[in-house]
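One structure follows; several queries about it will come next.
The complex appears here without one of its protein chains, the remainder shown in place.
Chains here go by letter, A and B, matching the order in which they are written, and residues are numbered from 1 within each.
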Amino acid sequence: MTFEKTLKDIAKITGGKILGDESAVIKRISGIEDAKRGDISFVANERYFKHLPSTEASAVIVPGKVGAIKGKNLLVVDDPYLAIASILRELEGATHPLPGVHPKSEIHPSAVLGRDVSIQAYAVLEEGVKIGDRVIIYPGVYIGKNAEIGDSAVIYSNVSIREGVIIGKRAIIHCNSVIGSDGFGYAKEGDVYRKIPQIGIVRIGDDVEIGACVTIDRATFGETLVEKGTKIDNLVQIAHNVKIGGNSLIVAQVGISGSTSIGNRVTLAGQVGIAGHIAIADDCVIGAKSGVSNDIKTNGAYTGYPATPHNEWLKTQGIISRLPQIKDKLAEIEKRLGELEKIQRE
Amino acid sequence: MTFEKTLKDIAKITGGKILGDESAVIKRISGIEDAKRGDISFVANERYFKHLPSTEASAVIVPGKVGAIKGKNLLVVDDPYLAIASILRELEGATHPLPGVHPKSEIHPSAVLGRDVSIQAYAVLEEGVKIGDRVIIYPGVYIGKNAEIGDSAVIYSNVSIREGVIIGKRAIIHCNSVIGSDGFGYAKEGDVYRKIPQIGIVRIGDDVEIGACVTIDRATFGETLVEKGTKIDNLVQIAHNVKIGGNSLIVAQVGISGSTSIGNRVTLAGQVGIAGHIAIADDCVIGAKSGVSNDIKTNGAYTGYPATPHNEWLKTQGIISRLPQIKDKLAEIEKRLGELEKIQRE
Partner (left out) sequence: MTFEKTLKDIAKITGGKILGDESAVIKRISGIEDAKRGDISFVANERYFKHLPSTEASAVIVPGKVGAIKGKNLLVVDDPYLAIASILRELEGATHPLPGVHPKSEIHPSAVLGRDVSIQAYAVLEEGVKIGDRVIIYPGVYIGKNAEIGDSAVIYSNVSIREGVIIGKRAIIHCNSVIGSDGFGYAKEGDVYRKIPQIGIVRIGDDVEIGACVTIDRATFGETLVEKGTKIDNLVQIAHNVKIGGNSLIVAQVGISGSTSIGNRVTLAGQVGIAGHIAIADDCVIGAKSGVSNDIKTNGAYTGYPATPHNEWLKTQGIISRLPQIKDKLAEIEKRLGELEKIQRE
């Protein structure tokens, strides 16, 4: 992606106030540590402020708490992340394929395609599939019977979407993910596990983004649900009949067990595990690697396994790290006690 | 899936005793919380019994300990899970593709196909592949040289099966899984890792089910083995030369390191990690997120990292959660001891 804009042009996209030379020429966007002349960069996190005085960037987007710096061109905005997102959306070169149905794709005659769809090579659309307007289906995608893909959704290469799954508008599903695989459900008969057929579906809301190699199982009956605006990172496991509310963040390698319900605006950090048949309230933040095995009924930050309020966890972790000293102190006390007892007996 | 049966028809499939109206009309199966008139539902887990008095379901399958409920039609069975599995198997609409070899598949002339196989679009079968009777190969599946797929197996879309792998009868492999990738084996020469070629195979027993995005590595030499009836959930990693016994359950995101042996009827709960070159006895249950780094020689429940008998782990966890109080108690005792010592010195 290359372009040529002045800092003033950029400020028209982002809003904000320029401190320095508004005619500075901007040709690329770079990270603050790699930025060269001609680049615009940004700092949002305080740990990167130290790079400001020495950066070669022609301009840097900064939050309000950064003041003018002599010789640097700054663009002061409320939220540097939002500003950079706006610039990227405005300037990003089109990389998706153009509309059209590739002759080397396999589309059942009963499938219904919206306007301006792009169906690429070796994609397979089974009987009764419905594809909305402007949908982009990359190569090697499989879409099972009667599945529906909402307008403007993007399905990347080698994704598998099983029968009956419903994907919302503007949803993005990254490469090699699987939506609608069978839930892990068996009835035990003696030593043998008998498969419980999984006849429900998965419903993915509008504006949901799903990372690469994610697995979301179909419901036993009814539906597994991810609501509007939730973002799911790579290699996440979502079991049958799970419900996830809207505008939540599910970070990489999280696993959510069957029939569990996650609220709205929840963050599950990386490698968290959630037991089955429980509920997590709205607005919770669960720390990385935590294991949650009971309902969480009040919003807040929780960490550990079993997960406890984050502040208690920090306190307990602090004591655990001092356990060797505590053990020594206990031995010392026992010795002093023994001496007192000895004196007493004399 | 829709049908129209009476409760009496259903009882013929499941066995069990009807309490209520045997002529109630059943058209769908639903979860107890979502069930409407015309639905049959079930409760197995006590935590769902509370929904019984208010459900709109036309009938509910219940275990023996639930008695008659006025105005409700109950079907009392030994195991509601087995009952619902029977109904689902009996009534499930056929969703698999019909037998036939799709013209847009790529099958080496030396491959041997059984009777009534279904090979779908863009599947690739390499030289020497053997496919049993009634096998279903979904689109985009890759099967490497000389691999063998047993009768009535189902291989879902975009699965990769590498050369020489052997899959048992009635096995099910869900979308995008990889069977037979190279083991992670290197010999170190100075700072450089030299690849040890991995020339063994993977052997998957009859009636094994493997979830989506699972990876099972081929043996360095010899075979990686999963025995009859074991069920493997999504995103599980099984390294080279691992042996897993029969009728075991491996839950999502478990990782098993190289050359380890897992017994029969073992359950590994979600996100468990097992070190290499160890053995887990038959009939063990390893709790979620546990890390096992030594042999487990006696059957039973184990949890934690390092894994210990589950009851000990619970006891230790209970003490850990009270560490702040224990620390305060120690400080109090030291103070009281100091006062006694002071009196003693006086």
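Here, contacts are C-beta pairs under 8 Å (C-beta built on N, C-alpha and C of every residue); 3 or more make two chains touch, one makes a residue touch a chain.
Nothing here was measured: the structure is a model prediction, and the numbers come from that model.
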Point to revise | Option from A:Asn45, A:Asn294 or A:Asn311 whose C-beta touches the chain left out | key: A:Asn45
Exercise for review: Pick out which of A:Ser118, A:Ser181 or A:Gln253 touches the chain that's been left out of the picture.
Suggested key: A:Gln253
Practice item. For the chain that's not shown, point to the residue among A:Asn234, A:Ser293 or A:Thr308 touching it. Key: A:Asn234
Point to revise | Footprint left on chain B by the chain that the document does not show | key: 106, 122, 124, 140, 142, 144-145, 158, 160, 162-163, 176-178, 181-182, 184, 186-189, 191-197, 199, 213, 215, 217, 219-222, 235, 237, 239, 241, 253, 255, 257, 271, 273, 275, 277, 291, 293, 305-306, 308, 312, 315-316, 319-320, 326, 329-330, 333, 336-337, 340, 343
Study note, to complete from the structure: Residues on chain A facing the left-out chain by the touch rule are 1, 28-31, 34, 45, 47, 79, 81-82, 84-85, 88-89, 92, 95, 102, 104, 120-122, 138-140, 156-158, 172, 174-176, 209, 211-213, 229, 231, 233-235, 247, 249, 251-253, 265, 270-271, 288-289, 317, 320-321, 323-324, 327, 330, 333-334, 337, 340-341, 344
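Operating definition for what follows: only the chains that are shown with their structure count from here on.
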Exercise for review: For chain A and chain B, let me know how many angstrom lie between their CA-based centres, rounded off.
Suggested key: 25
